[in-house]
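The block underneath contains the structure these notes are about, expressed in structure tokens.
One chain of protein is taken out of this complex; the other chains stay put.
And then subunit A:
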Amino acid sequence: MRLPRNTRYAVAASAALAVTLTACSGSGSGSSASTGTWDKDATVNIGSLYEPQNLDNTAGGGQGVTEALNGNVYEGLFRLTDDGKVENLLAKDYKASADGLTYTFTLRDGVTFHSGKKLTSADVKYSLEKVLADDSQSARKSNLEVVKDIATPDEHTVKVTLSKKSISFVYNLSYVWIINSQAKNLKTDEDGTGPYTLDKWTRGSALSLNRYAGYWGDQAANKKVVLHYFKDATALNNALLTNAVDVVTSEQSPDALDQFKSNQNYKVTDGDSTTKLLLAFNDKAKPFTDVKVRQAVSAAIDDKKLLESVWGGYGKLIGSMVPPTDPWYEDLTQVNAHDVAKAKKLLAEAGYAKGFSFTLDTPNYDPHPTAATFIKSQLAQVGITVKINTITPDEWYTKVYKNRDFTATLQEHVNDRDLVWYGNPDFYWGYDNKQVTQWVEQAEEASTTAEQTALLKKVNRRTAEDAASDWLYLYPQIVVASSKLSGYPLNGLNSQFYAYDIKKKG
């Protein structure tokens, strides 16, 4: 079981400051279009481990509510595509003022909510204010706090004034659902503008969506979507094997994959996730205050072998906090690459020729214990003794995250564009580099995305060279689907799972 994506214990850090409009990314979006015909009235059954807590993403709905409703039932002014690009959605167009402080959005015509009411600028204002409200638990709240004023000069126009420049503003808006300002009971009901309406949510079991006939855009390629929720990965795989579900949004047990790979009734895809497994040093605690020690540890660990043992042939090596779907990705795997001789040399230079010993706080769920044992044996080769301290997610949150009472820890960080946390010297890992902080701030206040990208690439390289943390690997995003299915998202960026393009052969 992979608890953390489901709970807040994982550093589900919102990718604060950074970002962009014109992301450039290589990987394709969606699986290849179906050849031949498909059933336009099909019901698509989706299996997932992430059930929503409630249906309101500003009231702690969790990862599951994003997966089920984002883009399917609710839409933002902008959409984040599966390969990390930001596109216009309910916003037909927008203009930013020369000083970058005022954004004027023009809304698309002919959009109606599922209740039948027309979309107006008042709904946009209401939705933004809902995210910014005192009781909001939205993960994007802190990113959007630059919003100073929201004006609605007419029904189709929204004018937002910022307190300071924020080039990520438009990207962040892709996470803000536009909700009917008169809607009620959003924890158990909905009123969005998306291609599906909520049919029924049976807690603990399933959530179903129906195609919305009044949708402003292209109609969904299927008639009904049912998300079936499982707590146990084996039960989920069984459901796939018995055709109770057509697709599993995120396969968490590599051992189970062989039975699908060898069966031509299924397709297994290996997408890019944004989840990084980190050996996070406390950069403020000895001996990790010394950059050479951090570099030595990074170089002593053979990430490739670790990835192989945990995920078989899946997943990717990364040399920094940046996954390939972030616009400022660069292959930095050669920085502090595996090199035992170099590790020993660096340790000697740092005054630890005989090694040292440290405690590694290790969350008690997979893959952390495996990774910790592996790291322990790797570091033993350069004379470093690792004491593994296994803790619960809750303890991790309190001891490591809140109290910073640790020397080194393992943790997965799930979000896209979260490199910018290295610009915050108060973040739990204590990386404090004035230059990096400045670059991150400048990047957010950049005038063009090219400028932003250039600055964040510098941050990327500098943190990698400083071995601010050791980025062990990028998780795979494995989707297993019936071979009758096509058009489903492959990367599942930030847990999104757009269902409207899914085609099912009869």
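The rule is simple: a residue touches a chain if its C-beta (ideal position, glycine included) is under 8 Å from a C-beta of that chain, and two chains touch if they have at least 3 such contacts; residues count from 1.
What we mean here is this: contacts and distances are computed from a predicted model.
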Quiz item: From the names "ABC transporter permease", "Gliding motility protein", "ROK family transcriptional regulator" or "Inner-membrane translocator", which one matches the UniProt record for the unseen chain?
Solution: "ABC transporter permease"
Quiz item: Hey, which of A:A151, A:A244 or A:A380 is the one touching the hidden chain?
Solution: A:A244
Exercise. Pick out which of A:N88, A:S142 or A:T269 touches the chain that's been left out of the picture.
Key: A:S142
Quiz prompt | Listed residues A:T81, A:S208 or A:S320, member touching the removed chain | solution = A:S208
Quiz prompt | Touching residues on subunit A - with respect to the absent chain | solution = 3, 7-14, 16, 53-54, 59-60, 134-135, 137, 139, 142, 187-188, 200, 202-206, 208, 226, 228-232, 234-236, 238-239, 241-242, 244, 392, 394-395, 397-398, 401
